[in-house]
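Of the protein chains in this complex, one is absent; all others appear in place.
Going in written order, the chains are labelled A, B and C, and every chain counts its residues from 1.
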Amino acid sequence: MTHATGRHFLQIPGPTNVPDQVLRAMAAPVIDHRGPEFARMALELLQDVRAVFGTAEPVVIFPSSGTGAWEAALVNTLSPGDRVLAFETGHFATLWRDIATGLGLEVDFVPGDWRHGADPDTVRERLAADGARAIKAVCVVHNETSTGVTSRIAEIRRAMDEAGHPALLLVDTISSLGSIDYRHDEWGVDVTVAGSQKGLMLPPGLGFNAVSAKALRAAETAALPRSYFDWRPVLAANKAGFFPYTPATNLLYGLREALRMLREEGLPKVYARHARHAAATRAAVRGWGLEVLCADEREHSGSLTAVLVPEGHDADKVRALILDRFDMSLGTGLGRLAGRVFRIGHLGHFNDLTLAGTLAGVQMGLALAGVRVDPNGINAALDHLQSC
Amino acid sequence: MTHATGRHFLQIPGPTNVPDQVLRAMAAPVIDHRGPEFARMALELLQDVRAVFGTAEPVVIFPSSGTGAWEAALVNTLSPGDRVLAFETGHFATLWRDIATGLGLEVDFVPGDWRHGADPDTVRERLAADGARAIKAVCVVHNETSTGVTSRIAEIRRAMDEAGHPALLLVDTISSLGSIDYRHDEWGVDVTVAGSQKGLMLPPGLGFNAVSAKALRAAETAALPRSYFDWRPVLAANKAGFFPYTPATNLLYGLREALRMLREEGLPKVYARHARHAAATRAAVRGWGLEVLCADEREHSGSLTAVLVPEGHDADKVRALILDRFDMSLGTGLGRLAGRVFRIGHLGHFNDLTLAGTLAGVQMGLALAGVRVDPNGINAALDHLQSC
Amino acid sequence: MTHATGRHFLQIPGPTNVPDQVLRAMAAPVIDHRGPEFARMALELLQDVRAVFGTAEPVVIFPSSGTGAWEAALVNTLSPGDRVLAFETGHFATLWRDIATGLGLEVDFVPGDWRHGADPDTVRERLAADGARAIKAVCVVHNETSTGVTSRIAEIRRAMDEAGHPALLLVDTISSLGSIDYRHDEWGVDVTVAGSQKGLMLPPGLGFNAVSAKALRAAETAALPRSYFDWRPVLAANKAGFFPYTPATNLLYGLREALRMLREEGLPKVYARHARHAAATRAAVRGWGLEVLCADEREHSGSLTAVLVPEGHDADKVRALILDRFDMSLGTGLGRLAGRVFRIGHLGHFNDLTLAGTLAGVQMGLALAGVRVDPNGINAALDHLQSC
Partner (left out) sequence: MTHATGRHFLQIPGPTNVPDQVLRAMAAPVIDHRGPEFARMALELLQDVRAVFGTAEPVVIFPSSGTGAWEAALVNTLSPGDRVLAFETGHFATLWRDIATGLGLEVDFVPGDWRHGADPDTVRERLAADGARAIKAVCVVHNETSTGVTSRIAEIRRAMDEAGHPALLLVDTISSLGSIDYRHDEWGVDVTVAGSQKGLMLPPGLGFNAVSAKALRAAETAALPRSYFDWRPVLAANKAGFFPYTPATNLLYGLREALRMLREEGLPKVYARHARHAAATRAAVRGWGLEVLCADEREHSGSLTAVLVPEGHDADKVRALILDRFDMSLGTGLGRLAGRVFRIGHLGHFNDLTLAGTLAGVQMGLALAGVRVDPNGINAALDHLQSC
């Protein structure tokens, strides 16, 4: 028995629910990407997009997925055989490692339990031990989408500074940008990697690199082969409001509208909203008597919450039941977490009542799937939403 | 402090949330309303729309609000000074009465307490007492939008038959059509009045009259002046797929899509869904310790639930708080119910999790407004949704 | 053989091509028509719409076709048996006459040849001869959509003033508003009738009445029965930004965008653009060796051009061929002009190259239909467009 009427609840941790006004903005006619109207839009957009990264430096936009933006961060700054320090914070950190390895980089991959972020102390130790300065870059996933754990980038920066090590800092913000407080300049990040389909509230199709002056200097000598993802022709063409190849015009229309919405709400409020919804979600999970995957109170994600299902239950069966019965999509357990967790996305264009509906659906779905849950879970979340 | 991001919860009892696909269908370019493509569409639509009324007879579509369709039902069938039997079931029944009176009809308006539907026994008695057959029409609001009470049309029809009285039966289904089981032909209704903006899931702008053969015969002699709302030129032009004046083309595009969606779900499922959501809503209301306005178990509306707020509280203050704090619109108390009730719309393009979000918002809003409610109300609703 | 790809050319004299941005504006979600956001929009809109009428007085908006707005103009100002002076300028003037007659008014209908506008001298004579002041209103169609003839309202006003006659002046601007210079206040019009689907660049579904203070006074004593089209409850509710019945919300969104576009272009430029396109069209028609229906150089319409086809040809066959072969809709000959003319709409959201494509299609269609035309017609139009 299905009740698939009304609006689908897309509560995976991205792509997120695209606001109607963004979809409408994207439905405008394509314009000449070499004409004056396009140039005006692009110049404005390339300036305005910087705020959400917390940077005054250039942001390169690619027609690509976030994966492409990962690759761009690496090929523009590194050379074959370069050593990179990375952290096994979860599935996506592992995928990025695989890309780096595939491109011919040597990755020191610090093992992890998928319940913690990258450890600043380890960063300090590893870099301090690298007397030869063989490590050229530190790669960190800010918000690990597979686990709902947010690494502490400011502390990692501090650790790098304390080690006095010149490695570049490359940070993946694919599921944090526009949702969780982030400061490219203040934290001394060299390349920030992002995508369009999460906190930016757009459909997938755009990849981003915010690029520090130091990263730009690295690009001059980096020897990994690159063509499509080469920053230099993009930055050169961007000066006049153009792109070296046909840009994804309609996604840029959407980006303009999404940035306007974020500005209107104000980034501090956007971050506070996400944190508040995340706290309410954890209140529900704990109210149900279940466990949140993230094991460090300092590292709870504002974007998503991964929930451990008790032994003897298959998280994917719960998800399938919820999809079938309540028309809600939740995130699956990825990699080693398959079947053990489901993930609730609470990011992007989102509000209290949609969160309440989401949590109600999870609660009912768990119960119907035979997972013993305390039905006061939902009220723990509502109490949180009411009280702050 | 406002959290106005994400999608607005439009939970008034109409206009309802228009499905995205209907809005997109309406965004198609206008076509020549005298051309062959239009005629094909109109002929198909004028046939397909009948199913939702439960009729094989013609349905007249006006560019108008539902109010216009009320007027159309009267001016096409009645003459100045004609006597009409109507029932004070609530605010909208009273408005319709006012229109009838304004048009020069004599209305026998049976008083009511705004918590019950039109009483079939009273119909039988009044008609039986009308030996002179002075009463030309019985006017009933099927679902009184101001109270959430659904009158029992089949029983009223039976009462009319038992009285052996030839009066026409005119029924307002503005907030029931496409939401609550309705059968124009089977119940022997002569004119069914409807609008686009409720169960038909369209924006406002179309009024409907389903018209029986008996009503058409009445139209031949009815003497109330009529022009815009005259059925005859419309029915004549409709034969070839045209209209006597420019139709609201884009709303007709939307109607085509909405009818397709209703067909796809199946009307019995549509009605069952509404009834189930209404029952879950009442479970919440009672769980909170509050009272549903509708006083007869046989007459609970599937479209909306009017909730009495306890003495000492202003329902409109609760509504304002909920709008401000949770970005949800609820229906106000109308007429004599002002300040005493708020109305929860649960009709149209709607599903379990949107209902859960809606009820969560009401529960939090009541609590924040200082109305003492049992927080298990939400769980009473979830229990209902889970169990059937 | 059909080539129906690309965008349809909708070159009937209305409904016109709705701009993409208006369609997108209309695709926004419906909001609570009793809530504060709606009220803000409505108050702004009810103020802004006045400019296009050239009035500082209120404009009443109905969910209706233009036909409904005709009826509204009559029923709000007149009483049964009142005498009205009207002019047979074409098909629509005749329809309006029929409505007036149907409502119980006495219409003095000055005969016409469907090639001229209402004659100011006749107005003066008829009114001067009406010593008893029996004529309560003069009804004029500003731009007769069936003929492409524009009556000279300013001169008619002067004629009325010269006759010293107190009759109301009711003017239909359905196909001129927003296309042809019009001044409700300056010309002393009492009721201006309009619709959404022509110069206002919206889909059909809204009717308008701009109302003078004198008309409002007339409404106090006018005795024609009225309910849906009664100005008074609308004007009363409008004061707070509301409507007495559910308004056509999404068309109001579109109206807001359309008014913004007209303001951005500037009304004088809008009128000049239409006049220029009309002149280019006439240049083409004459270049082809054909005759424009409008017989008075002072009365050529800026919105549309009706073209006489030579004896022995059926204008509707030409239209059908053009629709089939070039996917362009042209206006048919109405009433007594059936088969003798086709009408080219050049109003609304329109530009030089769309006009050029339109005229090219007409030229090719005429040739293919066997009508002998000089192929330099198109160049006569291009010459005009190039030179001014």
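Some observations on this one:
Definition applied: a residue touches a chain if its C-beta (ideal position, glycine included) is under 8 Å from a C-beta of that chain, and two chains touch if they have at least 3 such contacts.
All values reported here derive from a predicted model rather than from experimental measurement.
Check A:57, A:71 or A:257 against the missing chain and you find that the one touching it is A:71.
Residue A:248 is the one among A:107, A:156, A:248 or A:270 that touches the chain not shown.
With the whole complex as reference, residues 7-8, 10, 12, 14-18, 23-24, 26-36, 63-68, 71, 99, 102-104, 195, 197, 203-205, 224-225, 227-229, 244-251, 323, 329, 332 of chain A touch the missing chain. One chain is missing from the display, and on chain C it is touched by residues 3-7, 9, 17, 19-20, 27, 261, 265, 270, 273, 326-328, 349-358, 360-361, 363-364, 367-368, 375-376, 378-379, 382-383, 385-386. Against the chain not displayed here, chain B makes contact via residues 20-21, 24, 27-29.
The rule is short, and it goes like this: only the chains that are shown with their structure count from here on.
Taking the CA centroid of chain B as reference, the farthest chain centroid is that of A. Note on chain placement: the centre of chain B and the centre of chain C lie 35 Å apart, centres being C-alpha means. Remark: chain A and chain B have CA centroids separated by 45 Å (rounded to whole angstrom). In chain B, 7, 17, 27 are the positions where the chain touches two or more neighbouring chains simultaneously.
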